[in-house]
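Here's the structure, in structure tokens; my notes come after.
A single protein chain has been omitted from the complex, and every remaining protein chain is retained in its original position.
Going by the order they are written in, the chains are A and B; count residues from 1 in each one.
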Amino acid sequence: MEKITLAGQLFQYLITGLTVGSIYAMVAVGFNIIYNVTEIINFAQGEFVMLGGLIMVFFHVTVGLPLILAFPATVILVTLVGILLDRLAINPIRQPTVLTLIIATIAASILLKGTAMFIWGKDPYDLSAFSGRSPISVFGAVIQPQYLWVIGFLIVIVIILSIFFNRTIIGKAMSACADNPDAASLVGINVKQMILLSFALSAAIGAVAGITVTPISLMEYDRGAMLAVKGFGAAVLGGLGSFPGAILGGLIIGAIESFGAGLISSGYKDAFALIVLLVVLFFKPSGILGSIEISRIKRF
Amino acid sequence: MIRIGKLPIAVFALCIIIFPWLARQITAISHYTDIMVFVGIYCLITIGLSLLMGYAGQISIGHAAFYGIGAYVSAILTTRYGLNPWFCMFIAVLITGGIAFLVGAPSLKLKGHYLAMATLAFGVIVYIIFNEEAAWTGGPDGMSGIPGLSLFGFEFDSIERYYYLVWGFVFSAFIFTVNLIQSGTGRALRAIHASEPAANAMGVDISRFKILVFVYSAILASLAGSIYAHYLNFINPSTFDLFFSIKLLIMIALGGMYNIWGAIIGAGLITFLSYEWLHYFKEFEVIVYGAILLLVTIFLPKGLAGVPEIAKGWFRR
Partner (left out) sequence: MTFRKIAVLSTICLFAIGLIASPALAFKGAYKVGALFSVTGKWSFLGDPEKKTAEMMVEQINNAGGINGNKLELIVYDTEGDATKTNLAFKKLITQDKVCAVIGPSGSGTTMAIVPVAEKYEVPLVSCAASYKIVHDEKTGKPYKWVFKTPQTDTMAAEAIYTHMKKHGISKIAIISVTSGFGASGRSELIRLAPTYEMTIVADEKYGGKDSDLTAQLTKIKGTAPQAIINWSVGPTQVVVLRNYRDLGMVSIPFYQSHGFGSRKNIELAAGAAEGVFCPLGSCNIAELLPENDPQKAVTMAYNKNYMAKYNEPLSSFGGHAWDALNMVVKALENVGDDKAKIQSYLENHIKGFVGQHGIFNYSADDHNGLTKDAFNMVVVKDGDWALAD
């Protein structure tokens, strides 16, 4: 093994930070979709990721479907779970307040986690990497090819979402619901349907995150919570509701964790990212790319 | 706003006083007194939190941190320096209150989900400190050998003695809080909750009240933490993690936020569910817990404390 230089180490920290950060970014994007339409933070977002991974294991390993079929099958199934979540947990609430909705999504995440534990047990599961496991060397730093898939999917998802929300009628309708649901319904937008769609989309993205991440770090029934917290942090850091913000937030958190672990103390690495988050919020209470008007939040 | 009557408090006090005797008569529930000690400890936290969330409209997903700071300060001062536990409890209150002030002041600028994330971040950072600073806190293995409480030679060394001690604290906090709500401070809080600009226009110093309530809720949590440490004689960081903060949130939501009784109902229900009743469902325990939570959230938006109101509504028909 060749000796590694400080510059080599730093570069590795950067690469690792960006790759791990892209996972957080994907979760953050999922948060933002639902937030953009409903102003709800879906605490069950992490469970979509977990289900994506475990259901993919079911289709690909247990049932034996090839990757190309198992992937869409998984995404569809998780999307259905997302739709179920909206229908059973969100829609029935008659007088939604922010706290009630937070509790409803927490309840849903508990349900999903309990069901996953029941079906898959507590063991971790593995998926074969999409294009092999030989690490790619980039100027002395290594990167798992699977991470390139993660980043690739992230970019594709963000591009599609941007086009969707800015150029298509449905997308614009969804954004209208976030700005002013009453006005939106006055012009004929079916707000409830838009909410349903946002949950479906969010679930789909969560599933993609889960599928692409499992070959790297395995997946088990209780991974969801940690990913949700980090993803939420990334979304808030970047500014709730902003997709570029979500990516920025995710990458920053990943990088801080990586550099913090490598250069200062690995025991405190999670704390570093959170401290940075608090400092940013102190100076810019609506996140880096967030807009002030979002802060006119309804009370609990 | 619901007027908190004196009669229900008296009736409830009576029930609490005779409960241990009752539990001893019925074998199947004789260990319930033990569970009620923890209900009491959690009530101390939820009373403050309910005030914070229901009346001041601030969310906190990091209150386990204050609970933990109270517990660890008490534990460290009593085991390392051998100081009197009551004195340490007082010091813990001062320290926790101070930290709450320092954390609360900057967070005033934050709203809604940003505030939620900030409190979450605070809670997690404190948890990491508990875990990492092993020289002080014993790290993940925790601290044992924490002494019990005693007053002028009277040792609180049995479940029942501790039960009365804890509920004594709970009633004191409850009555104090109720008086707070029904005083000028309470009116100011309700004004802020109803409409901040209006309250501001009327000369209410919003920041001062928000911080006041935040610090108050932190102090109650600190007391709860100290009492917990002296009861179990052992603490470790996992008691004070994010999941506990979320559990507190669930207690408030289930009990009902806009009513201080909700704090007690919520704490009682969630504690009994998770420590006792859900065991009967074995591997479905988690699923049932989630389902109950969901159903209450959907069908009882004002929590269980709102049930009397609903019942009254039915009878009027």
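Following the convention adopted for this analysis, a contact is a pair of C-beta atoms (placed from the backbone, for glycine too) under 8 Å apart; a residue touches a chain by one contact, two chains touch by 3 or more.
These figures come from a predicted structure and were not determined experimentally.
Considering the full assembly, A:V213 is the residue among A:V213, A:I252 or A:L277 that touches the omitted chain. Per the touch definition above, the residue from B:I175, B:V204 or B:L232 contacting the chain not shown is B:L232. Mapped onto chain B, the footprint of the missing chain covers residues 27, 30-31, 34-35, 38, 131-132, 134, 139-142, 144-145, 159, 232-236, 238-239, 274-275, 279, 285-286. Interface with the hidden chain, as seen from chain A, comprises residues 1-4, 6, 9, 12-13, 16-17, 19-20, 23, 117, 122-124, 126, 133, 135, 142, 144, 213, 216-218, 220, 222-223, 225-226, 257-259, 261-262, 265-267, 269-270.
Criterion: only the chains that are shown with their structure count from here on.
Remark: chain A and chain B have CA centroids separated by 31 Å (rounded to whole angstrom). Chain contact summary for the complex, chain A toward chain B: residues 35, 41, 88-89, 92-95, 97-100, 102-104, 106-115, 117-118, 225, 229, 232-233, 236, 240, 265, 267-268, 270-271, 274-275, 277-278, 281-282, 285-287, 295-300. Contact residues on chain B toward chain A in their complex (touch as defined above): 53, 57, 59, 106, 109-114, 116-118, 120-122, 124-125, 128-129, 131-132, 193, 242-243, 246, 249-250, 253, 257, 283-287, 289-291, 293-294, 297-298, 301.
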